[in-house]
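What follows is a short report on a single structure.
Each chain you see keeps its place in the complex, though not every chain is here.
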Amino acid sequence: MDLITIAGLVLAWAALVGSVVIEAIEGGGSVNAAMFMKLGPLVLVFGGTFGAAMVGLTKEELIALPKVIMKAFFNKKPDYPETIRTLVNYSRQVRRDGLLVLEKQTKNITNDFMKKGVQLLVDGVDMNHIRLIMETDIALLKQRHTEAGEFFMKLGGFAPTLGIIGTVIGLVNMLSNLSDPSTMGPAIASAFIATLYGISSANLLYMPIGNKLKKINTMEINERKIMLEGLLSIQAGDNPRIIEERLLSFISPKEREEGRSKKGASGKETK
Amino acid sequence: MDLITIAGLVLAWAALVGSVVIEAIEGGGSVNAAMFMKLGPLVLVFGGTFGAAMVGLTKEELIALPKVIMKAFFNKKPDYPETIRTLVNYSRQVRRDGLLVLEKQTKNITNDFMKKGVQLLVDGVDMNHIRLIMETDIALLKQRHTEAGEFFMKLGGFAPTLGIIGTVIGLVNMLSNLSDPSTMGPAIASAFIATLYGISSANLLYMPIGNKLKKINTMEINERKIMLEGLLSIQAGDNPRIIEERLLSFISPKEREEGRSKKGASGKETK
Amino acid sequence: MDLITIAGLVLAWAALVGSVVIEAIEGGGSVNAAMFMKLGPLVLVFGGTFGAAMVGLTKEELIALPKVIMKAFFNKKPDYPETIRTLVNYSRQVRRDGLLVLEKQTKNITNDFMKKGVQLLVDGVDMNHIRLIMETDIALLKQRHTEAGEFFMKLGGFAPTLGIIGTVIGLVNMLSNLSDPSTMGPAIASAFIATLYGISSANLLYMPIGNKLKKINTMEINERKIMLEGLLSIQAGDNPRIIEERLLSFISPKEREEGRSKKGASGKETK
Amino acid sequence: MDLITIAGLVLAWAALVGSVVIEAIEGGGSVNAAMFMKLGPLVLVFGGTFGAAMVGLTKEELIALPKVIMKAFFNKKPDYPETIRTLVNYSRQVRRDGLLVLEKQTKNITNDFMKKGVQLLVDGVDMNHIRLIMETDIALLKQRHTEAGEFFMKLGGFAPTLGIIGTVIGLVNMLSNLSDPSTMGPAIASAFIATLYGISSANLLYMPIGNKLKKINTMEINERKIMLEGLLSIQAGDNPRIIEERLLSFISPKEREEGRSKKGASGKETK
């Protein structure tokens, strides 16, 4: 559960609703909620925005969309320190007992990328091929995930213009039959609802989620880079302490303390 | 047939028309379709936008335009897994019978890029030259296709400003003869039609198609990269299993299952 | 003569004028051309835009400007296939008779870049130096030409804001003496003329020309890259057929047929 | 204390308040401060902006935010010349007494990055590993800090649109009950307050701070690059004079005078 995503969206929408309520109270009246609920603009802004943005997708991406959205809400930050401790641990085992010692580890590994890497190591594939295979994998993951974030950015780009389309249609409607001037005010108000939907959905929904997806992407890529560097260093037979230092440089100084293997405390490593 | 392209555009335009109908019904009146059909803004927005954007093309690109547009609607997603299976299959054959075994395959290959690559392999051209020739081909394809996507992005950029030009002209016309105030409303409404055309065509037509063309481009480039890497690995005499692993890293985890050669199931490979 | 540039601009401006005429006819009146011709906005938008953009130029670039503009209208697309045929032809001659055979060709070469390259080859300058010299030349050409395209993009950026400045000035003028309300309409109309000039010149003149200049630049760079690769391959003594294949990968599949040397048809090559 | 940050913000807000006061005096009236203080827009613009932008953060980044803001106000410019003098000094000591002479320095070094680098040197880690470790560290620092600057840029991007949302809501409210035309003016005025809050906070608070954070980032990265290059040159046993020349090329000509080691004046170096 990504509490930040939920807290941010709740705060943003609460601020929107709150400001409407405050102004209604200050104006001495009550909130006219019906005024802000219009079916026409709703259909135009949400239908039009989604239709325009989905053209750029493939069928597979469209099907994967609900899963992507879930990710923004239920993603778990990768545990970098744990990943590093695991890799340093592997390096110690390999130094002592050779690469094949990792074979029995493969079934315990839950991360697909790590599993594939360890498997390649155990199979004795040479360094250049492992780097090529795993870097291509990272590059393609980056491309796929960037597109997920970009899709929400596109929603955020189309929504305000769809809102303006709705407002222009509303104004055209209103202006072309001005028989009763007293309806003019409410008609303009109604026309602006589309703009309101467009800007609000873009700024308080699509773009924040797009930003979160990009951040998640960055973190996953970073985790895989740590895995790749760690595995290649293990294969090269580097000193575990150097490997640890190298991998710790991938994470923030704050997390480093946690990632540093506590000798003596961790039974697997010492002995 | 690219159903996503068609579904997206249909959804977007249906949302636009639907919202107009809904508002007309809510307003208790009927839809005044004539009001939204104006010849002047039509000529200005579509003619002006196309004229402004076509200046940046060469004659060849202009002629190729209808074909490019068709591509956004009738493109077939490259079958990555099939391509990979074919390449792994080639690699097995070459390992057993040498490079010349590919010669008889060339007439069955429908993809021009693959055909050219296999031909170069059979001709015994050295690795560096093959890489140079095929990478230049990919780079130029990318450039040509990017320009096709960019052309639609330019249409999407010019259209709203052409719409504003139309609206300003309409307002100037209206304001300079205010003899009859009762015509003012419809005149402003009429002026806004140009803006409506401009924003709608940009957001519900040009930009979605531009996005799709870019996506198609990315997929084609990716397919060619797989072919290039595969052919070079075959030439280098790499192990078919490593080649498979390397090529599978170019595609999404979902497609990998499908791309993995099923030994025993495929008669060509086993035996 | 670049017919596309001219056709595009004519189409765009015809659409603009056409829409004004259509609306006048529909409105039952005649076109009031004088209304769209104002000296003040003309001076402001065109003078101000050019002044603001020219600050970023050097004296040399300012003097070269008319020539650059001509280029957008009178540029001839490079004949890639012809260039490739010539280079492949050279490679055959050199293979047979040595590098010095090119010496007598130099006086027939009209393209400066090709001439310089052949001269360096004949002089026996080594490969690395030729590459350095010719790549620097290409890089600097790219920079110089990009700046020409950028200048028009800057004109296209300044023009709309200058138009807004004119409109704001007009509105300020109008609002500060509202003695006679009947003049208000025409005064606002007049103020909007500046905006009209600004957006129109940007979108129907400056930016299309800027786009064309960038396209021309891309094509010239591409031609020079073909020449550079061809000459270096000739120097390296590569097989003419490989050189041909390599150079053909720089051009579109459509042009390749034309660029492929027709043995037997071309007297120079066979014999 | 970063006086420039404070002076800039004070100047900007003083200009804002000053202009309001000047206009009130010129208008012969008094400043109606209450008019510019509205709770509704305040809640919407600041709450909504922060909520929308925070979605893109991780929990760790959110917690670190106050510290980041402090940085914009209390950051001290790195003392490049001092850093260079220290490194040149180290290089002289190492030339004379070997790498281990640095061991006793490590406890005096306050900068974590420098400390880590010297430690790696003393430990005899080889050049490539040191470069990898320290360059990864720099790259990640850059990424983390860029995100801090980007967060403020996002605040600066969301704030004006939140302001527009507030204004549209205000206008819709006003237009839908036009019973008393005399309240229309103040109601529109009130609606514009949200826009005012949005643009002002973006331009006079968020974006300036974002710019400052980016500048601080650039300076810290530059300092670390100097340290990295210096330490690697020391390890390579380069001539101290060359090291000095190399490191001085990282700083502005003005600072170079100061950074150049004054032989004779500095007791540590001579002798």
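Each chain gets a letter, A, B, C and D, in the order it is written, and its residues are counted from 1.
Everything below uses one rule, namely that a contact is a pair of C-beta atoms (placed from the backbone, for glycine too) under 8 Å apart; a residue touches a chain by one contact, two chains touch by 3 or more.
All values reported here derive from a predicted model rather than from experimental measurement.
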item	value
Given 4 visible subunits, total identical subunits the whole complex contains	5
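In this text, only the chains that are shown with their structure count from here on.
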item	value
Target subunit D, source subunit B, minimum contact steps	2
Rigid-body rotation angle, subunit D and subunit C, from Cα fit (steps of 5°)	145
Interface numbering overlap (same over half, different under half) for subunit A and subunit B	different
Geometric centre distance via CA averages, subunit C-subunit A, whole Å	41
For subunit B, residues contacting two or more additional chains	none
Chain contact graph, described as a line, ring, star, complete graph or other shape	line
Touch relationships between chains, expressed as pairs	A-B, A-D, B-C
Contact footprint of subunit D on subunit A as seen in their complex	3-5, 7-16, 18-20, 22-24, 26-27, 29, 32, 35-36, 77, 160, 182, 185-186, 188-189, 192-193, 195-196, 199-200, 202-204, 207-209, 211-212, 214-215, 218-219, 238, 242, 245-246, 249-254
Complex contact set, residues of subunit A against subunit B	39-41, 43-44, 46-48, 50-60, 62, 112, 120, 125, 129, 132-134, 136-137, 140, 143-144, 154, 158, 161-162, 164-166, 168-178, 194
